[in-house]
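Missing here: one protein chain of the complex. Every other protein chain is in place.
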Amino acid sequence: MKLSLLFSLVAFAVSALGSKPTPPALTLLFSATVNKGSALIIESSSTGLKAVQAITDGSFSGPKMKGTVTTGIATSVKGPNGLKVEATFVLQTSDGANILITERAAIPYVEAIFETGAEAYDWLNNVTAWATPRSLSNIDYLDYWQC
Amino acid sequence: MKLSLLFSLVAFAVSALGSKPTPPALTLLFSATVNKGSALIIESSSTGLKAVQAITDGSFSGPKMKGTVTTGIATSVKGPNGLKVEATFVLQTSDGANILITERAAIPYVEAIFETGAEAYDWLNNVTAWATPRSLSNIDYLDYWQC
Amino acid sequence: MKLSLLFSLVAFAVSALGSKPTPPALTLLFSATVNKGSALIIESSSTGLKAVQAITDGSFSGPKMKGTVTTGIATSVKGPNGLKVEATFVLQTSDGANILITERAAIPYVEAIFETGAEAYDWLNNVTAWATPRSLSNIDYLDYWQC
Partner (left out) sequence: MKLSLLFSLVAFAVSALGSKPTPPALTLLFSATVNKGSALIIESSSTGLKAVQAITDGSFSGPKMKGTVTTGIATSVKGPNGLKVEATFVLQTSDGANILITERAAIPYVEAIFETGAEAYDWLNNVTAWATPRSLSNIDYLDYWQC
């Protein structure tokens, strides 16, 4: 009964099984500049590197939303299996909404999800985004694509 | 010095800033059937639902890899901001490699990253994937696209 | 305003600053036997080891609660900074409640928090627990202390 509640939430068509998969269309969500503080090295050895960086500020702008980047943090781990990064920061839109963005990256690729209680941006709660930085440094430039 | 180590890892071209963003091309990684146990309801109220499901078994098959789905778990949270799911499970390839897949979903969309020490699949460590289930139930059918 | 809502939730006395700290008293919450499946090695090299184990079943018993251990997973990472483990599993009490337990461990020490919507165990939502396994193998024996 309660599970029907769970599943009824999910409204999408069940495609015919066995059909040939077709790739999703991507649309630009926004482009962002994300400024970070200097890296605090937690661990650095011949076998790996772990570092933390504050996300201090920045800006973003796109077809449906624009505003500033604020408070956040990025944790990067370079281990035997590549460079993985986790980042959490807040987007403040020009019309006053706070949107939490949480990212996981297998560099050079970044996956993002969003969370907000602002009604005007409720659609973001059911969106995933994908980005790849145009450079990797204390300033990141990224285009976020809605998948 | 150690940071140069960090950054030299990341080999990708710095695009000219100001250029018009172009969407990434997606290629099919594999299609999967993921079987789950019945949902254990942790919390169910008028305001939300939290449930845990074992990921028991399944299979996957695609252009570059195939095998079985094994041990895992999925945790879903239906709150005021949509239905979010986190899942962790292990893919066992037909040639004997274990690949950890960790997923975050803003239903109906799923983001995945991979981790493995198997040399033949090392390329997966630097890949992100995107999927959307063809149905949501105790058996999930998903096409994973490499972004 | 909204924050007062946040803070009014938290009912505890503000101690006089500068007073000498006194250690908390610990009380036994329960003892548990946790059975795990064989380790799936994700990565094993001279520099680290990452493994995943299903948590299959078990039991727990203590002054205020008893029942069985069910569905879960444990992920262990042995890196340059020790052996860290994260585990998630469900406790099913003898009176029918599901309790989610999530653990982080810096071996040999384990920290746990709980989450449940069952009224009879609502007190667990505001409790932290600490354990240290009496052995480390596919069967773990742990005493969970409420701090």
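Just so it is clear, A, B and C label the chains in written order, and each chain counts residues from 1 on its own.
The rule we apply is simple: a residue touches a chain if its C-beta (ideal position, glycine included) is under 8 Å from a C-beta of that chain, and two chains touch if they have at least 3 such contacts.
Since the structure is predicted, the reported quantities are computational estimates derived from the model, not experimental observations.
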Listed residues A:T22, A:S45, A:S94 or A:N138, member touching the removed chain: A:S45
Touch list for chain A against the chain that is not drawn: 37, 40-45, 50, 52-54, 70-73, 75, 88, 90, 92, 98-100, 115-117
Residue ranges of chain C at the interface with the undisplayed chain: 2-3, 5-7, 9-10, 12, 14-15, 17, 21, 23-28, 31, 39, 41, 44, 49, 51, 76, 78, 80-84, 102, 104-111, 113-117, 122, 125-128, 130, 132, 134-137, 141, 143, 145, 147
Footprint left on chain B by the chain that the document does not show: 43, 45-48, 79-81
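Everything that follows uses one rule, which is that only the chains that are shown with their structure count from here on.
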Same or different contact residues where chain C meets its copy chain B, judged by the half mark: same
For chain A paired with chain C, centre-to-centre distance based on mean C-alpha positions, whole Å: 29
Geometric centre distance via CA averages, chain C-chain B, whole Å: 26
Contacts with two or more other chains, residues of chain B listed in rising order: 41, 44, 115-117
